[in-house]
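Here's the structure we're looking at; comments come further down.
Complex shown without one protein chain; remaining protein chains in place.
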Amino acid sequence: MFKKLIQKARVKSPWLLHYDCSSCNGCDIEVLACLTPVYDIERFGIINVGNPMHADILLVTGTVNYRSRKVLLNLFNQMPDPKLVVAIGTCALSGGIFREAYNVIGGVDKVIAVDVYVTGCPAKPEAIIDGVTLGLNRFTQRKEGKKAHAR
Amino acid sequence: MRDEVISVSPDNLVGAVAKLKVEGYRFVTLSCMQGDVNTVVILYHFDKDLVLKHLRVRVPADGPLPSITAVYFAAFLVENEIQDLFGLRFSGLAVDYERTLYLDGGEVKVTPFCKYTVAKIQGDEAKSLPASADRHSTGGS
Amino acid sequence: MLKTVIPFGPQHPVLPEPLHLQLTVEDEVITEAIPALGFVHRGLEMLAHIRDFHQVTQVVERVCGICSMIHAMCYCQGIEAIMGIEVPPRATFLRTIWSELHRMHSHLLWLGLFADSFGFESLFMQLWKIREKVLDLNEATTGNRIIVSVNLIGGVRRDLAPEQISWILAELAEVEQDINRLGSTLLTDYTVKKRTVGKGVITKDKAFELGLAGPTLRASGVCQDMRMLGYAAFDELDFEPVVETEGDCHARSKVRFREVRQSIDLIRQALSRIAQSEIRTKVKGRPQGETVCRVEQPRGELFYYIKADGTKNLERLRIRTPTFANIPALLSILPGMWLSDVPVAVLSIDPCISCTER
Partner (left out) sequence: MTDTAVFIFIGLIAGPLLGGLVSGLDRIVTARLQSRIGPPLWQPFYDVVKLWGKEKTVVNVWQAFCAYCYVAATSIALVLFFLKSDLLLILFTQAVGAVFLVVGALASTSPFSQVGAHRELLQILSYEPLLVFVAVGIYLETGSFKIAGLDTWNEPLLMKLPFLFVVLGYALTIKLRKSPFDLSTSHHAHQELVKGLLTDYSGPFLALTEIGHWYETVLMLGFCSLFWANNWIAMMVLILTTYFLEVLIDNVSARMNWRWMLGYVWAMGLTLSVVNLIWLYVG
């Protein structure tokens, strides 16, 4: 019974951590725009906590470069389980327009396992909210004890 | 370019920059580009009342160039950037990141903007390949 | 309290972007601040060596997602100058309108983040609510909210219909009313003034010496605005740069606040004087030569150096963004500040790290 309650609470109260992983800011400000009156993601109990120790969902925007890879891994490892990773924007999926640049590794999934991919350049706030709520279903599907992992 | 371009030698550079400062010019930035095989060309841009003035310096790709941070402290960031991206060294930099402003030593192994690659790490890891080709061998995880 | 080293960033809720500041703190007073960059460096300038010079327009739009249109405009103007292309007058007006819309949304974004930096959450929300109206204008006229992709070499992609013009004017009137309402809180509220007045002062001489740009420079009393160069259609509009003299964080927010209103005025002027003509010219051939092109970004002077050698790729594309020029300001104002003022001081230069590092 209590397990079910916790599972329900997880869906109702996902706390976000946003990391800008060498993105062009386009997706970042759209993530921030989600917090504001027009989109208001707090309706779903979502707060941007800004502290990996408190977060349930890691939102990553932008391509990964060599220096931010370490930071990304570090943040991911600091988040207590259960956790989700949502990659936002074309850059976070594949490297996008920057994929040929010398300091770009590629998409986020080259570093950590991604649960939901949100497309767009930049991704619209509606798409981001949709992506996060889609990810929440993962909380109910994922079996207890199975941990998210870093690549 | 429509604006005035003055060619100076590396030795006279700091003096020329100091003169511009006395005349009331604001430091804008440096633009660095590959000259021919062994040289790098740097343009120093200055602005006064919306009119630009440029100093053009040609230096050997490995030779140190005197830093102008003693005159314009603001130049430290862009000089560090050039150290990272072109492999050039500046002498007397106010804040020296030792070529780690953008890129760490171990990962991107070539100075990316040089068509005639200057290896960043000496030894057998250094390859004389263009940066874009080299990425595939060093990139990924 | 003893000496502590605080790693401020790269992931930090106050900074939406990964700038890393290593702050040495004694009794909550900063004694040393060292910035570390490189978390957003992608190597974008290099892409100009491997992409067609037309495609580079899209690349430079992604130097920064906030002022993307202005980057593309600057690049296109540079290539047009090299190739001697005459841009149709209507296109110059349209570029002016969109660039001012970008300035508005960027300044509102900044004012919001600034309010957030001193813990004024509701002001942040209200300012971003207004910003959404500006983004609606962007979306309705160009098809996208932020990265609008309207520029191409030789003109613009989209035109404004007459009914859109009247709608834009109506929306702008609403936006103006809303900002005027918030203006008194933003500029005269007791707690806000307590947090911003006299913090992070940069004098006129110091600002000049540090090579600052944009609102940060103008807040210190230096009248310098690239729009005075009269690029695009700015030479046909009445325009007076916004200058404040105090040089503190409050002055910087005042400059940006007044510039939002100025942008509304400029858009109105541009809409009333807009010429009737084609919106683009055909581009033939390849660029050869070098040029410097400067425009005014929301954060200040944007500088492009373009060198082309007659092939389809550029020989060198050099971008100097205003935040890059403003980073030295941080080094100069942070030591001696209280820890609680660090977010205010850092945001007061409007850091855009993706611009800085490209």
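List of remarks:
All chains are identified by letter, namely A, B and C, in their written order; residue positions are counted from 1 within each chain.
As a convention for this text, a residue touches a chain if its C-beta (ideal position, glycine included) is under 8 Å from a C-beta of that chain, and two chains touch if they have at least 3 such contacts.
Owing to the predicted nature of the structure, the values given are computational and were not obtained by experimental measurement.
Although it is not drawn here, the omitted chain touches the following shown chains in the complete assembly: A, C.
When the full complex is taken into account, the listed residue touching the unshown chain is C:Val192, out of C:Val192, C:Ile319 or C:Cys355.
Shown as candidates are C:Leu135, C:Val175, C:Leu314 or C:Val342; the residue that touches the absent chain is C:Val342.
Although one chain is not shown, part of chain A still touches it, namely residues 3, 5-10, 12-13, 15, 36-37, 40, 42-45, 47-51, 53-54, 56, 80-82. Those residues of chain C that touch the chain absent from the view are 1, 4-8, 12-14, 25, 28, 115-122, 125-126, 129, 185, 189-192, 194-195, 338-343.
Criterion: only the chains that are shown with their structure count from here on.
Centrality annotation: C (chain centre taken as mean Cα position, compared with the mean over all protein Cα atoms). Centre-to-centre spacing of chain A and chain C amounts to 27 Å, using the average Cα coordinate of each chain.
Chain centres here are Cα averages; for chain B and chain C they lie 25 Å apart. Each of the following residues of chain A touches two or more other chains: 67, 100, 102-104. Residue numbers of chain B whose C-beta contacts span two or more other chains: 102-104, 112, 131-132.
Of all the residues in chain C, the ones that touch chain A in their complex are 10-13, 16-18, 38-44, 46-47, 50, 58-59, 62-66, 68, 109, 112, 124-126, 128-129, 131-132, 135, 145-147, 352, 354, 357. By the touch criterion stated above, chain A contacts chain C in their complex at residues 17-30, 32-33, 36-38, 48-52, 62-63, 65, 67-68, 71, 75, 96-98, 100-104, 121-122, 124.
On the chain B side of its complex with chain A, the touching residues are 102-104, 107-108, 110, 112, 131-132, 134-135, 139-141.
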